[in-house]
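Of the protein chains in this complex, all but one are displayed in their positions.
This part shows chain A:
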Amino acid sequence: MRYHTPQTFEDAARIAAAAQGVTRFLAGGTDVLVQMRAGMVQPDDLIDLKHIPGTQDIARTEDGGWRIGIAVPGIALGGHEALCADWPGVVEGMELVGSTQIQGRATLAGNLCNGSPAADSVPGLITAGAVVEITGPAGTRTLPVEDVPQGPGRTALKPGELVSAIILPPRGDYGGDCYLRFIPRTEMDIAVVGCAVNLRLKGGVIAEARVALGAVAPTVMLVPEAAAAIVGTALDAAAEEALAQAATAAAKPISDKRGTAEFRREVAGVLAKRAARIAFARAKGDTA
């Protein structure tokens, strides 16, 4: 295995494009090293991205959003007060990943690019309207996060392409987001279902909303019908019920050892309701 430590994204893309065999990028390594250990993946070229300047930074963008470096670990997101105030749902999704030790390494970019349908940070990124900046042999492009996952372990990145930053839009007034997951215990497990809700209020009524579900389909998915069920309402009981029904209907889960398809469909509705309530309270200014 060749271990590379490029100093720029362009060099990283060049190395990846020229590589002939199995290639992996190394951010926190909490997926890659486990896969290497299990013998699932034996990279011929491993490209460590942490030597590229700026990859450890969280910076305000000119329009008031955020640019998050691809090597920022979960613990640094959780420790960033202004980011947590703007996007608590994004940060709490990432903070659910693994233990304290895993938090010291695991990144948003790795969670997204590993391509797990149960990736905990991805629903929150999708509902926030985050985009990734992609650097490749042909230059730089951006892509909404919801267009990155293409199936378990597969992404829309082309050979030689890598994510060079994650960009969150400005929070703006009267907005709130939330991510919840169901696991049978309180820590250290993989989501049976995950759900993120992001919404904006205008005069006490939901003016815009986005809802995303994880672990109930081959990819994390945006569910526009669930969002439509609460737009124009003040999240009264009827709106909550319509939201839950839309989320349950959109879920296309499999049955496995973590839960049956029937159970997952029901939990998708329950979590959507609960996440919407929290996002709604946060949008009103409650710091829950």
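Assume contacts are C-beta pairs under 8 Å (C-beta built on N, C-alpha and C of every residue); 3 or more make two chains touch, one makes a residue touch a chain; residues count from 1.
FYI, contacts and distances are computed from a predicted model.
Comparing "2-oxoglutarate ferredoxin oxidoreductase subunit alpha", "(2Fe-2S)-binding protein", "Cytochrome c2" or "Sarcosine oxidase subunit beta" against the UniProt entry of the hidden chain yields the protein name "(2Fe-2S)-binding protein". For the chain missing from the display, the contacting residue among A:46, A:83, A:165 or A:192 is A:46, taking the whole complex into account. Screening A:138, A:188 or A:238 against the full complex identifies A:188 as the residue touching the chain left out. Interface residues of chain A with the unshown chain, by the touch rule above, are 1-3, 26, 28-30, 33-34, 36-38, 46, 48, 50, 73, 75, 98-102, 104-105, 186-188.
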